[in-house]
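All protein chains of the complex are present and in place, except for one that has been dropped.
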Amino acid sequence: MTGVGLIGTGFMGKCHALAWNSVRTVFGDVEKVRLVHLGEANAGLAAIRATELGFEKSSGDWRAVVADPEVEIVSLTTPNQFHPEMAIAILEAGKHLWCEKPMAPTLAEAEAMAAAARKSGKTAVLGYNYIQSPAIRHIRQLLGEKVIGEVNHLRVEMDEDFMADPDAPFFWKHEATSGYGALDDFAVHPLSLISALFGRVERVMCDMAKPYPDRQVTGGGRRAVETYDIASSLIHLDNGVSGTLLVNRSAWGRKGRIQVQIFGSRGSIVFDQERFNEIQLYVTSDRATEQGYRTILAAPVHEPYGKFIPAPGHGLGFNDLKTIECRELLARIAGQPARVIDFDEGLEIERTVHAMAQSFAEQKWVKVR
Amino acid sequence: MTGVGLIGTGFMGKCHALAWNSVRTVFGDVEKVRLVHLGEANAGLAAIRATELGFEKSSGDWRAVVADPEVEIVSLTTPNQFHPEMAIAILEAGKHLWCEKPMAPTLAEAEAMAAAARKSGKTAVLGYNYIQSPAIRHIRQLLGEKVIGEVNHLRVEMDEDFMADPDAPFFWKHEATSGYGALDDFAVHPLSLISALFGRVERVMCDMAKPYPDRQVTGGGRRAVETYDIASSLIHLDNGVSGTLLVNRSAWGRKGRIQVQIFGSRGSIVFDQERFNEIQLYVTSDRATEQGYRTILAAPVHEPYGKFIPAPGHGLGFNDLKTIECRELLARIAGQPARVIDFDEGLEIERTVHAMAQSFAEQKWVKVR
Amino acid sequence: MTGVGLIGTGFMGKCHALAWNSVRTVFGDVEKVRLVHLGEANAGLAAIRATELGFEKSSGDWRAVVADPEVEIVSLTTPNQFHPEMAIAILEAGKHLWCEKPMAPTLAEAEAMAAAARKSGKTAVLGYNYIQSPAIRHIRQLLGEKVIGEVNHLRVEMDEDFMADPDAPFFWKHEATSGYGALDDFAVHPLSLISALFGRVERVMCDMAKPYPDRQVTGGGRRAVETYDIASSLIHLDNGVSGTLLVNRSAWGRKGRIQVQIFGSRGSIVFDQERFNEIQLYVTSDRATEQGYRTILAAPVHEPYGKFIPAPGHGLGFNDLKTIECRELLARIAGQPARVIDFDEGLEIERTVHAMAQSFAEQKWVKVR
Partner (left out) sequence: MTGVGLIGTGFMGKCHALAWNSVRTVFGDVEKVRLVHLGEANAGLAAIRATELGFEKSSGDWRAVVADPEVEIVSLTTPNQFHPEMAIAILEAGKHLWCEKPMAPTLAEAEAMAAAARKSGKTAVLGYNYIQSPAIRHIRQLLGEKVIGEVNHLRVEMDEDFMADPDAPFFWKHEATSGYGALDDFAVHPLSLISALFGRVERVMCDMAKPYPDRQVTGGGRRAVETYDIASSLIHLDNGVSGTLLVNRSAWGRKGRIQVQIFGSRGSIVFDQERFNEIQLYVTSDRATEQGYRTILAAPVHEPYGKFIPAPGHGLGFNDLKTIECRELLARIAGQPARVIDFDEGLEIERTVHAMAQSFAEQKWVKVR
């Protein structure tokens, strides 16, 4: 049995643990794994989490996990800024890596991570789970079959409201050291969908905005906000398709919205992550009097929904996407075809985000490469 | 660690296994369990399933699971007609029981099961998982707080289309020995919601219909269908609320629809299981110019959503409902407050279904008790 | 130019006047009419309304309108209880009649009206405008073409909330003399749709409820409510289709909801009057992986939408339905094919409502004829 290590046990750490727990039972076609070693910030917390999440060993030093000969795959779910050092160490230790997104604060670090992955010969995969839903996979198939003809335009939006409260105090996500703002928090997700469905972005023209230019500091006074909660970008893809990518982490009312509108010469597709068990499809092959968007509910005919539930329309959940991702990771490690975003593909996403930031800084179109 | 047995490994068997796998990691506040012993129709299949689902032992005879002293709780997910014998044996063996619904083909058998449960002193719970969603739990809370005032009317519909194809051949669900049809396949689910939200049904007036009176027999010829795919019932609850309960397992286009409409003196609530991460709420306390149904997305503020995902609007899946049910079962066994439908409450549901069938047979209103 | 009279100028009176104003411009294929004579409760009000609505003459006595030789068609929009006397007088005077629904408080009166219409040889049409929408017409066409195969089940609901406030005082609609309640206020509308789409109702089993058994009297005290705001009926149609018809005029949140669910052997159709420019259609002829309800927006391909607007998806309004009805009335008068509910068809609707009331009184199934 393959041994698994986990470093970091926040939101995504628990998701990884649940995925490791379920993947074999859900899919049947992957080997059983052992949850071997968990690393956290200190030994006490690590021990508690190991008990909760079902790991055999625990350490207060992440290096112990990396050094553990029983660990063959490491789930890395620590904050962004720790990724470069940890990821490179894991890969250099000859272990496969399942790393949460985005890769790293700077492009140089992301490049170093991708280089380490290539050098290691190991599988290094990023946690872009939104590409894993049966709906997005089916959209990919529909596009491949030209069900909506040739795609000519694209709009993607990602919005949530966790930064929307103007009275919430200044915290680390308002500091420039945390990144650009919505660009790295959010834009990477729509970019992962674009990558999975269409390929690379060629050039970008980006605008950014701060809904609240300053915020109260806990303890007194106000401080200027250094990051941008809103980013809006005109984009051109390598394949000639034009579009827009709009993100807003201060969008009151939106909770997990990723709306995708794809326009083709014979139809269109609309998808929203807030209802990710549904696809909206319009095709001109329907009779004129009956043309309209169909609401297609995810079902066993849409892989891999049926591995979870044999009945249509019952609905997968967010955590199930992580289980699918885990299965794809194992397939990739086993040398089978797999739908993942590896470090090279992830590096392209990072490049696009940095190009957007540069475009805003220079107020002009910027080529990604 | 408590030892768990599983008898039956179909749709619901896999659900139970997934729930047992995840419950500790998700909730943290329940003890870890051991997956001890799995029973299937023959030893070979049992061994395969035990490997897939992660059970230590397997047997081709369910009695071996019941007799296993290491097994303290049994998940029973075999077809309906096997429930009485197995459930009673499990309870008589002094084990806790998590039994899939409905209880049994006949009311007498269900009564015997409930009697066995009472006599055993063990926890015996039915798999009515739709009551477990954060949305339904929150609706229960809204009703308790009188957010929509005093409820005066109720409509519930449950529809799927797995029996809708007129060209599908005759099979066992078309035989009278399988039960009444939609009444026991479907009506029990809305009744579980009514039981969880309002209490008991007092009287019923039911109509039933066969959309396809006969079907082709595999091998040649046609045979009269003996069960009713559609049942429509006028109902009165013990609390004086009137309503309707409509079910249809030949409803093309519906995949997992359970629509609930609750009308009160100060507002109304609408819910649909096909979008079970959403609640529609209308309240008259909003300003007149802004009154309208709100679409509330399930979020950490709606228990126990936050145990799965710390971010709102990301969505639970169908299998997560079973994990919640599993946690409630463990809470009940531990003597803590728990939201479950036990055998006594389940017996009321069965009584209501049989009253509906009697009402149709006699073409008149029938009291449930 | 045909001369038109109008008796009654409330909600529906204004609708009729707007329809008479617009019908020629919208359709082009009907002759121009003259708005000749308006009757109201007194001469002063009549004069004001005639000026507002554009009628040449006015009278405080409705008999003057009936007696006017220049009037060839009369719009009758007075309250229900005045219909029998006025309608019969209009028909006996040899004029065509456009009468608002329902026909009359009692079945005997409705029968007398229908008899008078037959005897007169004139056109007598009821204002069931919901059957006139392009969507409902298109649904009729879809059913005729068997796009959803053979229909086997039907559910219709009509709900509004204008009686939902428990603090609103007792008024005439709470008195038994006003009729049964939701049955005659609402049930007639779904029945008009059933009549237009399927034909006659064969038998009914009805339950009724009072959400608020008594209400405050303006001036002091409380008084028992004598009418039923809620009615729920099991129904069987002449063509063998079973279904339910549910109405509620105390349904908080519902404003003009008439939901129709039609289930067939090859698909299903869902319609809601609150979004009456849309049809939901599910057909099994779509590929399995793309089956889903299509939202079809009313468009010029759906007659007679294009007479109003040459662009699809722009939306007709409620008043436009009355203009269509007016055009159908004129077509019927001109001896052309027309989609109207005449007094004979309207009488069937009344019979069904009275059968529902009888069913509730006797607590058993009642045949309509």
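Chains: A, B and C, in written order; residue numbering restarts at 1 for each.
As a convention for this text, a residue touches a chain if its C-beta (ideal position, glycine included) is under 8 Å from a C-beta of that chain, and two chains touch if they have at least 3 such contacts.
Quantities reported herein were computed from a predicted structural model and do not represent experimental measurements.
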Checklist entry - Which is it among A:Thr106, A:Thr244 or A:Gln358 that touches the chain not included here? => result A:Thr244
Item to check | Candidates C:Val26, C:Met103, C:Ala209 or C:Ile333 - the one touching the absent chain | outcome: C:Val26
Next on the checklist: Going by the contact rule already stated, which one of A:Ser232, A:Gln273, A:Thr295 or A:Asn319 would touch the omitted chain in the full complex?
Outcome noted: A:Ser232
Checklist entry - Taking the entire complex into account, which one of B:Val4, B:Ala17 or B:Leu281 touches the absent chain? => result B:Leu281
Checklist entry - Given the contact definition stated above, which residue among C:Leu316, C:Ile333, C:Ile349 or C:Val366 touches the chain not shown here? => result C:Leu316
Next on the checklist: Applying the definition given at the start, please give the residues of subunit C touching the unseen chain.
Outcome noted: 11, 14, 17-18, 21-22, 24-26, 28, 32, 51-54, 160, 162, 254-257, 274-277, 297, 299, 308-320
Item to check | Contact footprint on subunit B, counting only the chain that is left out | outcome: 138, 141-142, 147, 279, 281, 283, 286, 288-297, 301-302
Next on the checklist: Tell me which stretches of subunit A touch the chain missing from the display.
Outcome noted: 148-149, 152-153, 155, 157, 164-166, 205, 207, 209, 211-212, 230, 232, 234, 242-244, 246, 248, 250-254, 263-268, 270, 282, 284, 291-293, 363-365
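Note that only the chains that are shown with their structure count from here on.
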Item to check | Longest centre-to-centre distance from subunit C, chain (CA-based) | outcome: A
Checklist entry - Centre of all protein Cα atoms: which chain's centre is nearest to it? => result B
Checklist entry - Between subunit A and subunit B, what is the gap in Å from one C-alpha centre to the other? => result 34
Checklist entry - Between subunit B and subunit C, what is the separation of their C-alpha centroids in Å? => result 41
Next on the checklist: So the centre of each chain is just the mean of its C-alpha atoms; given that, what is the distance between subunit A and subunit C in Å?
Outcome noted: 53
Checklist entry - So which stretches of subunit B touch two or more other chains? => result 254
